[in-house]
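Input: a single structure, listed below in structure tokens.
Left out: one protein chain. Kept in place: all the others.
Chain IDs A and B follow the sequence of writing; residue 1 opens each chain.
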Amino acid sequence: MDLGTLGAGLGAGITVLGAGLGIGRLAAAALEALARQPEVAGDARTTMIIAAALIEGVALFSCVICMLLVVMK
Amino acid sequence: MERIMDIEPGLMIWTIFSFLIFLAILVKFGTKPLLNGLNARENRIKEAIENADKANEQAQKILKETDEKLSTAQIEMAEIVRKGKVQAEELIKKASDEADKVKKQKVDEAIREIERNKENAIKQLRTEVASLVVAATEKILDETLDKEKHYKMVESYIAKLPNN
Partner (left out) sequence: MTGNIYFTQSDTQGNPQNTNNEVQSHQPAVNNAHENGQLTPGEVFPTLLGNLGNHRHISFFNADISELPVIVYDAKLGFHTYSSSSSMVEQKLFTMHQDAHGHFHPPIRRAIDNQPVSMDMSVTSLVVFEWIAIVVVIFLFGWVGRKYKKNPTKAPSGFQNALESLVVYLRDEVVLPNVGTVKSAKTLLPYFIGLFSFILLCNLLGLVPGGHTATGALAVTGALAITAYFVINITAIKEAGIGHWLKHLLGGAPIWLCPIMIPIEIISMFVKPFALTIRLFANMTAGHVVLLSLIGLIFFFKLSNGLGVGLAITPISVGFSIFMYILELLVAFLQAYIFTTLTAVFVGLAIGEHAHEEHAH
């Protein structure tokens, strides 16, 4: 087993760590905002989903790079 | 599975091509009538609401006008009644005044008549009394002086008497 594959696996794991932390913080902030101002629920939800998608996008970039490490070696 | 990261140009071209044709057909047969229908319905509902609002406004206006008319009519009616009362009072007053006047006239006339009758009666009484006195004096004196002379004498006495 070569180091590239190991690196890819580790990289995917670390990526998930970062993305999980990021989206978790985002959801917490959104929930706080909702608790303070329940009337902005619709706007907050849309913004939250978009922001989560952007964070997730960055995480997926790195996952794809990990995938490339394995597939294109 | 190794090919999962491949970007096949053929598939890409097919996708773009299919997607564009799909959009064209979708617009022609799907979204155009759908959005037109949606807009038509939205406009119709909007118009219906606007019309209802307008009708409501008009109804409110008419109601207000009717109210105003009703209240002015009431005021007019009260005025008329008041005027009628005043007129009636005036009429009654006039009538009673007239009646008073007529009554006074009648009473005055009656008083004058009585006055006149009284004078007549007094005159007659005087004549009677004079003749009675003459007759009585003739009897007393038993004598016939000059009848005319006596008469004159008695009358002068009577005139000397206080009236009544």
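Descriptive notes on the structure:
Heads up, the rule we're going with is that a residue touches a chain if its C-beta (ideal position, glycine included) is under 8 Å from a C-beta of that chain, and two chains touch if they have at least 3 such contacts.
Computed from a prediction, not measured in an experiment: that's the story for all the values here.
Within the whole complex, touches from the chain that is not shown fall on A, B. Looking at subunit A, the residues touching the absent chain are 1, 5, 8-9, 42, 46, 49-50, 53-54, 56-57, 60-61, 63-64, 67, 70-71.
Against the chain not displayed here, subunit B makes contact via residues 1-16, 18-20, 22-23, 25-27, 29-38, 40-41, 44.
We take it that only the chains that are shown with their structure count from here on.
Inter-chain centre distance (subunit A to subunit B, centres taken as mean C-alpha positions): 89 Å.
Chain contact summary for the complex, subunit B toward subunit A: residues 2, 4-5.
Residues 64, 67-68, 71-72 of subunit A are the ones touching subunit B in the complex.
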